[in-house]
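Report on the following structure.
The complex is shown incomplete by one protein chain, all other protein chains being positioned as in the whole.
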Amino acid sequence: MSMLSGKTAIAGIGATEFSKDSGRSELQLAAESVLAALNDAGLTPADVDGLVTYTMEKNPETEVARALGMGNITYFGRVNFGGGAPGAVVLQAAMAVATGVADVVVCYRAFNERSGRRFGAGVQDRGTEPSAENAGYAWYTPHGIVTPAQWAAMTARRYMHDSGATTEALGAVAVAARRHAATNPKAWFYERPITLADHAESRWIAEPLRLLDCCQESDGGQALVIVSAERARDLPQKPAIIKAAAQGIAAPTAMMTAYYGDDIGHLEEMTLVADQLWADAQLSPADIPTAIIYDHFTPYVLMQLESFGFCGRGEAKDFVRDGNVELGGRLPINTHGGQLGEAYIHGMNGVAEGVRQIRGTAVNQVANVENTVVTGGAGVPTSGLILGADG
Amino acid sequence: MTSETSSSSLRPPLQASEVAIDDELPPLEIAIDRTFVIAAAIATRDYQDVHHDHEAAVKRGAPDIFLNILTTTGLVNRFVTDWAGPHARINKTAIRLGMPAHPGDTLTFTGTVTESADGVVTVSIDGTTARGSHASGSVTLSLSAVADSGDQR
Partner (left out) sequence: MSQDEHPGLTREQLDPFAGKSCGPSRQSRDPIAPSDIRSWIDAIGDTNPIYVDDDASMATGRSSVIAPPAMLQVWSMAGLGGTSKSTTQDPRKELFALLDDAGFTSVVATNCEQEYLGDAVPGDWITTSEVIESVSDVKDTGLGRGHFITTVMSFTASPDPLGDGELIGRQRWRLFRFAPKNRGSGGQAGGDSDRPPRPRPAINRDNAFFFEGTLAGELRIQKCDSCGTLRHPPSPACGACQSFDWSTVAMSGRGTIHSFVVNHHPQVPAFDYPLVVALVDLEEGVRFVAEMPDTDREDVAIGLPVEVRYRKQEDDLVMPHFVLAEGSSQ
């Protein structure tokens, strides 16, 4: 990975508005966000020769290219495992650019995930066709454990039991996200902050998770443009240099149901990602003034803070206290409002916020951000990034 | 058919003059056991599993197997003819169904004459268990099988 460090940059970001009902097709959301990212980068669709997205993405590369009039595409690839992919699509794009396979790679993710198929409804209708993937669900769905919140709750319960984290600790994560969303006009929960009491009083979804522990379901699209660091310097925006990008599957890793390892509250795959990122960027937690920590469910934010060494094992419950992860605190996280407050775009909107923090253009800008961490979905095969300022 | 009851020992017909409104019928108590539920279901050719298969009944949300409706109708008619005698002819039985009757329950029928005119009597009946009303309704009968133009093919 050291070969890749610093070679590429995110030169453009673009998104649709984030809503609960976009009123248009998923393909249109993809096309709009890709075009916005290219405009932001000062490039045109004709410049694009690479496309990377999620395996769960329903908008084919061919259709996105056709909609925007792209020319020849010489690299296209996809990354599996849902929300685990945001750092990984950037990694694929960076590898393609650094090796000369492509020059301008666009990463995109777009869906009507609230007004269309809702991930929160789970996989109760998963088929019985005898694939290994389907067979893996045989241990959960027939028992009524069918949604991401329910899978996550099993891990969260054990983590809370082992670490002593309480509802207040989960609430601190939610309160921080909603405080940041409250001042972000793009956030769904703009001007709607919550208190710890609001969190503690919200209804159960899957104990120990309450409604305000769970991310939103959203409609929207987000795209990123990756080029070489050299080329980025000639484009209009301040480059967000990809200092490190990494993926991780560890021995106990599973898709939301890593229930069989020795310590299920410890995210082995995220620790694997963190170790690679720190090594490749030659940075440590002390170098990071703000971070984007994937927040599908609040307990996983606590676990990730431990995986990255922002605090010790079992100490996240204390780390997040007293506004420490809010603006003005020791490590403001998810300054856009996160997926709890801004929108759930499978982590891609978090990458965009990391870019804005490096550019210095975030609505909730943290001072002097030379480097930032962006994580992918936790509790699944995952990925992460360290973005930094040039020079 | 072999004669089981000599006609001379047959109960005489109940006379209209012997029947008054508000007369109560002698109660009939049925101690329901598993054999009864199953034998009656089979005798009515009702093979729905809830009437003979405990496990199936539980799976469908019942605490145990329970009496089928055709058996309840049969018991209601028996209850009334036990009182009115073999000459009587039942014209109509109408019941409203309530709580199921399960093995271990005692089903008690009570009845009261509500109408009596020209040898045609209407009896209001209630079949109850400790769970509540199992069946309630009315039975209309002619005291004599040949008193009206009843079918005698």
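Couple of notes before you dig in:
So that you can tell them apart, the chains are marked A and B in the order they are listed, and the count of residues begins at 1 in each.
Criterion: contacts are C-beta pairs under 8 Å (C-beta built on N, C-alpha and C of every residue); 3 or more make two chains touch, one makes a residue touch a chain.
Please read these numbers as outputs of a predicted model, since none were measured by experiment.
Within the set A:Lys58, A:Arg158 or A:Lys238, the residue that contacts the chain not displayed is A:Arg158. In the complete complex, the residue from A:Met70, A:Ala206 or A:Ile288 that touches the missing chain is A:Ala206.
For chain A, the residues touching the chain absent from view are 120-122, 124-132, 134-147, 150, 153-155, 157-158, 161, 203-208, 251, 257, 259-260, 264. Of the residues in chain B, those that touch the hidden partner chain are 1-7, 10, 13, 30, 36, 39-40, 42-48, 50, 55, 57, 59-62, 66, 69-78, 81-82, 86-87, 89-97, 99-100, 137, 144-146, 150-153.
Keep this in mind: only the chains that are shown with their structure count from here on.
Between chain A and chain B, the centres computed from C-alpha atoms are 71 Å apart.
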